[in-house]
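All protein chains but one are shown at their positions in the complex.
Order of writing sets the chain letters: A, B and C. Residues in each chain are counted from 1.
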């Protein structure tokens, strides 16, 4: 996380803590994170919806060249995860790289995401772990 | 000082440590800090010159709303200082606000300018103090 | 020919609960929805958000978040003159027929950090190789200039306090202004000093804002025509300027405008009063007062609705409307266009047919002027 200004962290808490996206009342499609208009049909008539907390891996990458915020936990496994109604890119936790396959089932868990060295602000949010 | 990247601090050391400006070989005017072309006649034919280390106050301000880098030494006295060949804005040190008048004589002194909390880089440079 | 066919603003404030994209959509969604249909380009004017809420290629993310899928997008950054530059680009795209409709969105964020950090970000409007290298912010330079002005022209501090008092008086009527209360000139002198001789009441409040303009090639239902946008770069620091009390870049930009146009009449002006001294020097650079005499003219009411001069800053100016850095000149253009159209919701300038926006980065490193005229 880059901009660790306290208002930025505070503003994004809801969609970080829970998987809150938007459903378009015009075309019915869901997007995440919430925007001011539907990315598919441009309608502004949206309602917040909670996304499914389980999904499956469409693709993944094992990231070694992580930025300075995540260095301590390198490598990081990133997944493109299909939640059915939409997709999300998130960190996959509690797993070794060799455990992850395309099609693996995952579930959302609440975790510490990072911390800002200067302000001491700690960021929490959702990661995904394998369903056993 | 804002961008405390080590290369930025290193690159600016010479004109911070000594008063190095540029003299234009075309129009003869001096500018500070050094630029790639003369701000008066646009000539690129410049030579580095050391500026006088004494000057007099043209105007000044006592700054209370200082940025986060300088908070510990608020208020800061800033002077617009006439060095004869050109002018400079610099911090006036070793003086109380009431000692400074328009026309006061000042001389350059080498001082600590600031420090970056994150990288620990300490910045040195020139300030000006009253000539006694 | 380029016309302003829509203008909207949100109130300037510390919008802690709103991201930069939300501020942008709040402004854009106040426009008629038909006016953002078929937008060819979205030009975002934003400056200090690069430090407060970093997002590169911000404009494409704003266009997406607003549902403007068929638009092209880019961000113009020119410090405090960003908005005027965006208006120039909109005019250029329309004049060159590369676009027939352009949405200009000025949006900036100053409240994501405590004031001391925000001042540091603002100081980057100054030359980073001289002033801001030494933590020298805008306030200190303004203080130096104000003292120099007072000494050079023998003007007293109280005379210089009529400007902020006038701005607060004007802002009281503006629903989008951040500071909507009146003050006396005496109160300016009593306020907390921030860069002596400057007090807290000589300068703009820290607030976020967003304003939007629709620029089109068609004059139908237009608020005003963008007749010309001119500009000039200046010395990077007042230390290099032969006379720091002259804003050379503004004089050059304005002369470029007057050479092209016959400006017989300017009914309303919105200028860039980041500090009281900035307003005074700009009034003199535009020759609306003799050198050393602008403060007195202000105190005498010359620039009010009842005065003999053009009405200056009926919005309340940067001082009291507020100054969301990269968005400010979009507010100014929206205000002047609304005055010309007779729909400005604050202090109205009766029968305004033409107007000027003055935008300055720092104390003259870059200056823009935008001249607007009513549509017959």
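Just so we're on the same page, a residue touches a chain if its C-beta (ideal position, glycine included) is under 8 Å from a C-beta of that chain, and two chains touch if they have at least 3 such contacts.
The model shown is predicted, which means the values in this text are computed figures rather than measured ones.
Shown chains touched by the undisplayed chain in the intact complex: A, B, C.
For the options C:12, C:36 or C:59, the residue in contact with the chain missing from this view is C:59. When the whole complex is considered, the residue among A:24, A:46 or A:76 that touches the unshown chain is A:76. Touching the omitted chain from chain A are residues 1-3, 12, 16, 31-33, 35, 39, 58-71, 75-76, 78-80, 86-91, 97, 102, 113-114, 125.
Listed here are the chain C residues that touch the chain not shown: 19, 21, 42, 47-48, 50-51, 53-61, 63-65, 68-82, 85, 88-89, 91-98, 124-125, 127-129, 230-236, 325, 361-362, 365-366. Chain B meets the missing chain through residues 2-3, 5, 7-8, 10-11, 35-39, 41-44.
In the analysis below, only the chains that are shown with their structure count from here on.
Counting C-beta pairs in contact, the chain pair with the largest number is B-C. The centroid of the Cα atoms in chain B and the matching centroid in chain C are 30 Å apart.
Centroids of chain A and chain C (each the mean of its C-alpha atoms) stand 39 Å apart. Not a single residue position of chain C touches two or more of the other chains. Of all residues in chain A, none touches two or more other chains.
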